[in-house]
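Each remark here refers to the structure printed beneath this line.
Shown here: the complex without one of its protein chains, the others still in place.
Chains: A and B, in written order; residue numbering restarts at 1 for each.
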Amino acid sequence: MTYDVVVIGAGLAGLTAALRLAEEGLRVLVVAKGVGGTHLAPATIDVLGYADGRVESPARALPEFVAAHPEHPYRRVPVGLIRASLEWFAERLGGLGYRGGLEENVLLPTAVGVAKPTALVPRTMAAGDLRAGGRFVFVGLRGFKDFYPGYLAENVARSEVPGGASVSARALELGPPLGGEVDVSSAGLARRFEQAEFRDLVVRELEQRLAPGEIVGFPAVLGFRHAQEVWQELETRLRHPVFEVPTLPPSVGGIRVFESLTAALRRNGARVVVGSSVSGSEHRGKTLEGVVTQTAARPRMYRARSFVLASGGFASGGLQMDSYGRVRETAFDLPLAGLPAPDGQRFEPGYFDEQPIAGVGLAVDDALRPVDAAGAPAFENLHAAGATLAGATPWREASGNGISLATGYAAASAILERTS
Amino acid sequence: MLVVGGGSTGAGVVRDAAMRGFSAILLERGDLATGTTGRFHGLLHSGGRYAVKDPVAAVECVAENAILRRTAADCIEDTGGLFVTTKWDDPAFGDEFERGCRETGVPIEEIPVDEALRLEPRLDPTISRAFTVPDASLDPWKLVSGCARSAREHGARILPYHRVLELERRNGRVVGARVDNELTGEEVWIRAEVVVNAAGAWAGQIAELAGCKVTVLPGKGIMIAMNHRLVNTVVNRCKPPADGDIIVPIRTVSVIGTTDTRVADPDELEVTQQEIDEMLDEGEKLVPGFREARALRVWAGARPLFSAEDVSDTREVSRSHALLDHAERDGVEGLITITGGKTTTFRLMAEAAVDVVCARLGVDRPCRTHEEPLRGSEEGRFYWLGSRVQAREPVPRSEEIICECELITRDRLKAAMVTRPTTNLDDIRRMLRLGMGPCQGGFCIYRATGILHAYERLDSRAANASLLDFLQERWKGVHPILHGDQLRQASLDDWIFQGLLAVQHLPE
Partner (left out) sequence: MTELVRDSLDHCVKCTICETFCPFSQATPLFPGPKYVGPQAERYRAGTSSPDVSVDYCSGCGICTRVCPQGVKIAEINSRARAGLWEERGIPLRNQLIARPSVLGRLGTPVAPLANWTLRNRPLRWVGERLLGVHRHAPLPRFARRTFQRWAKRHVSPAAERTVVYFHACGTNYYEPAVGRMTVEVLEHNGFHVVIPPQDCCGLPLQSNGNFPAARAYVRRLAARLAPYARDGCAIVTNSTSCGLMLKREAQEILDVEDEDVRVVSEAMFDLCEFLLLLHEHGELRTDFRPLPLTVPYHAPCQQQSHGIGKPALDLFALIPQLEAIELDADCCGVAGTYGLKKEKYEISMAVGERLFDEVREAEPDLAACDSETCRWQIEHGSSIQAVHPVELLHRAYGFGEP
């Protein structure tokens, strides 16, 4: 089977590139070693949250940031294209009600109560915006060990908000019956929230305990497919604004994104094969002809005209370091940029220090194609996106999903341009 | 009696003393077992390692091994031990080894290589000889806290976080100590007829407070914990003792060690890349693929090696203990030092020390520590690896599990928070092994911090500090060895702590 494009990796970057291409009528195959990124990351799109201090406006901060970090992936994606990717995302996942943009970051509380900037926020999380201040009440559920509203509330009440708006916060714990189960994950709770009887119990217990004007924060467990209805019902019945706070994996909000994107891929005729890792490739000169995946008994080649590598960074195994300190990119063994000096220290002793290894990855050209040290693309038809790219420390910059979305979108654009 | 040092020796001494009817106090500057005992390899020696080079030590180990199996079974996992001859070792040494074991009484049997490989499929298949001995793995915290509890039951007082500042002397006699309570900041004077210096690698520092010179050479050794039990038996190289020639399965990990470098300060133990590479290479000789296996963390301990004169290769210094009566040696009455030795012979060392105290005080009270089992070991049942999993059956999620790697439930965590004098997450980590599994706290530390806060043991500022300190402490042990799968884990943990939670931006 010859496809137009094979995308390697089913995280946000891979699925974005795949959907964008499938929508334009190309035959797309996504192969992935497993399921990843989306299920672990929060559902918000962080474009740039921290540069020199907290970033209020990515649109304003990006030019300076990119100039100061010329190796950063954002260097390859013009601001206009980043903006287009956000708009595309919000539109494709219309059902999830994403709002926001590059102009002004929203400030949402994290599960420990830090006011964290983010650019694009789904409807179910929007009321948590701390910028306007407010009186917040965080609601925990007994038996759910991944959310500590008391700790969250105390920290969030001390957060600094631009404009000095006042934030006050308190905590409540509900004890809804969990059907005998004592240790429930966020996914388990999300499934329960999709049951009417469960919601009844929650509402009944909660409505007595809310003070006027309070904004109610739940952990991000308000359902999967029916999250919008669940959230709407809670707001309507409680008569208070309601929002979700993302907590430890599994990321329920991220799962919603994954399910929306894969459903859209299916509708557009794309194929997704999960559980196959890329073990090799075939090429003719500088043209990549096919990738080899491991099936149960033998390798299988998938041929295509273009390829997108979105296999992630160290966390997903797209990059690996062995016990000798040698780093490699695991699908194609492409040359890497940002490698620390071979006999230098691999890690700084301070946990929060800038770590040398974090910026390692693929350097790319303006078409998002991985390049070698001389700047020439490894293959003329291989593009890369997401956490495999060099030059970023997404968890410090609060830029993870933003980089994935923008570069996935840009890689697809480059392919469309090249093959039109 | 005042006992200085809360490692295995000190805990053994205070227990023995209390059982013999002395009123005793144990002082330890930090938490119990945070010195050498808490950082040792985890090996209950059969004596095989010393059979050729140090027969005296071997004979002691044989006896103590049997005694501890009888009295501290709950602290011991009966893994058994193997001595194997790899292709880098001289097969003839096996004969010398066997002879040495027979002469010192170490139970030994040579088994066919096939059988050894069936027992331990991960071993290098090119081994040429294999011997079984009764090595086992030993949990130091259970041991020390078991002794401390027994001591308390016999009327002793155990005081961790009490640092000795000064040993008071009157007329050439040590009469007590000036002590700083690290938690409250108060200073206390404690009077005693005899002070027993059981401060291990720090014994020299304590003795100096009384004007006595005791040369204790800290012999640094590093150990690397591998994520899972590559072997279920203690595996030793059948060769003259050297670096990196033992792998000990202890609880869920297997630990390779160790090195031997003389250092100046037992509190300054740096782990170097070179030492790490050495351990990994040695591991590869016993278990092919060792370098691809997941390494969890690395740490260093300081052996207390007593020497009457300075030497540079600490491996030459005897492992046998040194018992110093300062009245005879330095003319300072009321002080004895017990140092050197190894955890396996702690009880013997303690017995010897308390015997000297008896002699000094002119009383004759017999030791019973070789007979009386510790609490939990009365039935002589050894620790079983599967016990934590089995304890959660048949409905594993019938309780909230906070640390999933180590199967620590919320109730267990609460109980620990209630009983400890400090609400430091790090102490809880050591007690329960919270966050010491493969995920290195990636999931459980957030939960534990929230729980700590919820029980009003900490306000949010203290909770934040505790969380950040924990992350830093954990990083210390992890970053030198970070590669492969553990790097993947650390990367995910970074996403969680810095990306999702943004802990680096917590309010002051």
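Here is the rule we go by: contacts are C-beta pairs under 8 Å (C-beta built on N, C-alpha and C of every residue); 3 or more make two chains touch, one makes a residue touch a chain.
This one's a predicted model, so the numbers in the text were calculated from it and none came from an experiment.
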| item | value |
| --- | --- |
| Neighbouring displayed chains - absent chain, whole complex | A, B |
| Among A:54, A:123, A:170 or A:271, residue touching the chain not depicted | A:271 |
| Residue of A:5, A:19 or A:40 in touch with the missing chain, whole complex considered | A:40 |
| Contact partner of the left-out chain, one of A:58, A:134, A:149 or A:249 | A:249 |
| Identified contact with the non-displayed chain, of A:57, A:268 or A:294 | A:294 |
| Selected residue (touches chain absent from view) among B:379, B:393 or B:508 | B:393 |
| Missing-chain contacts mapped onto chain B | 121-122, 227-229, 232, 249, 252-253, 289, 293-294, 384-390, 392-398, 404-405, 407, 437-439, 442-443, 485, 488-489, 492 |
| Absent chain, residues of chain A that touch it | 1, 29, 32-36, 39-40, 180-181, 185, 187-188, 191, 249-250, 255, 263, 266, 271, 273-277, 293-298, 300, 315-317 |
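As a convention for this text, only the chains that are shown with their structure count from here on.
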| item | value |
| --- | --- |
| Between chain A and chain B, centroid-to-centroid distance (C-alpha), Å | 43 |
| Complex interface listing, chain A residues touching chain B | 40-42, 50, 54, 110-116, 143, 145-148, 150-151, 154-155, 158-160, 181-183, 246-249, 313-317, 320-325, 346-352, 357-358, 394-396, 398, 400 |
| Residue ranges of chain B touching chain A (in the complex, touch as defined) | 280, 291-292, 295, 397-402, 410, 443, 446-447, 449-451, 453-454, 459-460, 463-464, 467, 471-472, 474-476, 479-480, 482-484, 487-488, 491-492, 494-496, 498-507 |
